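Yeah, one chain of the complex is gone here, protein chain that is, but the others are all in their spots.
On to chain A.
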Amino acid sequence: MPETTQFCTFRVDDLFLGIDVQRVQEVIRSLEITSVPLAPSSVEGLINLRGQIVTAIDLRRRLGLTSRLSEHEPMHVVVRGDDGAVSLMVDSIEDVIEVDPRDFERVPESIEPSVRDLLAGVYKLDTGLLLALQTDRAVAVTTATI
C-alpha cells in the first residue's frame, strides 16, 4: 500500500491547485503590500510577515491568467523555500486533502508549455482534477525572466 500525500489545495481563477502540505508554512489573509518597481510582473510586492519581509507572487499572473477582480481579496499561501519564505497569492483556500499516488498522472502535453513547466502533475480525484504545483519552479521568478 503506497503512502498517501497531503496537499494544501486552493483555487486560482477556475484552476484547482495544490501544494504538498509539508512545504506550506502558513496561510494568511491579505496583508498590506508594498509594490516593487522594476520587479518581474508576477511579483506583486513585499509583505511584512511578523517582522520578516516576504516576497508575494501573484499566481494568476505567474500562470498567465487574467487579473483578479479588485473587490476579490486574495489569500497568501506562504511556502518555505531554500532562500526563505515566499508567498503565493491565490483566490481562495480549499481543504487539505489526501491523495493517492496511484491517481497521479503526468501533465498532458496539450497544456501551454509555460504553464506546464510549473506543474508537477495531475491527480484524478472523484470531484475533479487536482493540479499539483511545482513549488520551486513557481517561486523561481527572476528579473532576467520577465
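Convention: a contact is a pair of C-beta atoms (placed from the backbone, for glycine too) under 8 Å apart; a residue touches a chain by one contact, two chains touch by 3 or more; residues count from 1.
What we mean here is this: contacts and distances are computed from a predicted model.
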*asked:* Since a chain is absent, check the UniProt entry for it and pick the matching name: "Carbohydrate ABC transporter permease", "Circularly permuted type 2 ATP-grasp protein", "histidine kinase" or "Sigma-70 family RNA polymerase sigma factor".
replied: "histidine kinase"
*asked:* Going by the contact rule already stated, which one of A:14, A:83 or A:126 would touch the omitted chain in the full complex?
replied: A:83
*Which of these, A:4, A:48, A:92 or A:114, touches the one chain of the complex that we don't see?*
A:48
_Candidates A:12, A:57, A:99 or A:133 - the one touching the absent chain_ = A:57
*Which residues does chain A use to touch the chain missing from this display?*
32, 34-40, 43, 45-48, 51-55, 57, 83-84, 86, 139-144
